[in-house]
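The complex is shown incomplete by one protein chain, all other protein chains being positioned as in the whole.
After this line comes subunit A, so read on.
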Amino acid sequence: MLTVEDLDVWFGHAPERVDAVKSASFAVRQGESFGLVGESGSGKSTILRAVAGLVDTWSGRIKVGGETVAGRHRSRGFHKTVQMVFQDPYASLHPRHSVDRVLSETLHLQGMVGIDARITRLLDQVGLGRGFRFRYPHQLSGGQRQRVAIARALAAEPKLLLLDEPTSALDVSVQAEILNLLCDIRAERGLTYVMVSHDLAVVAHMCDRLAVMRQGRIVEDMDAAGLRAGRAQGDYARKLIAASTRYVREA
């Protein structure tokens, strides 16, 4: 579904050039859920942005569903295949567009027909219900906004969802609801997920396999069972797992 080979992403020009991602390679099969974890600045979100076409200073090869993409240009078909959900539901919705407008505009752009019925169906699917259709973002809680963002991503009927820390701005009880929703949708539609998170427990819950990143490089590939068992090959991944599991008080 998604193949990334030898991906480099950089920002700025020498001598101030920052190499955000350095020769990253991974592949995600159709129907799989893949996690990218690491600390801030490790380049995990930048990979998603390069795939989505939000960055143009990259080199290497990105193939989505057999189609090789270049630069920032993405075909109409690409957006039908790939959609993204962002971290901050407070920033990713236009404050003066109602839920109805957000969804109908997206559906219209995707050339869908029967927009009215589709909106109701989307709202039902993300657990909001029709009552939310004419609300504005400020009338919604963080969790409800994230549901709207998910509905917007689903509007195009994509096959691959790029999830950039979709629950880190939410309370834990709301996080559980959104993660359950994402699991249900994936099961129903057979979607492929690539999820970025700094929370190892969230990734272990959501993903089959994951890559650990550090300073722009993928330093470890592992599966969820290995993560849970703390079976890391490298020092860094082992330390990261230990640090996020517990704080040990000094004697």
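Throughout what follows, a residue touches a chain if its C-beta (ideal position, glycine included) is under 8 Å from a C-beta of that chain, and two chains touch if they have at least 3 such contacts; residues count from 1.
We adopt the following convention: contacts and distances are computed from a predicted model.
A chain of the complex is left out here; the name its UniProt entry carries, from "Peptide/nickel transport system ATP-binding protein", "LrgB family protein", "non-specific serine/threonine protein kinase" or "(2Fe-2S) ferredoxin", is "Peptide/nickel transport system ATP-binding protein". Per the touch definition above, the residue from A:E5, A:D116, A:D171 or A:D235 contacting the chain not shown is A:D171.
Residue A:T245 is the one among A:Q30, A:S75 or A:T245 that touches the chain missing from this view. The chain not shown here is touched by just one of A:V82, A:V148, A:I185 or A:L200, and that residue is A:L200.
Taking the whole complex into account, subunit A touches the unshown chain at residues 39-40, 142, 171-173, 175-177, 179-180, 183, 198-202, 204-205, 227-228, 239-241, 243-250.
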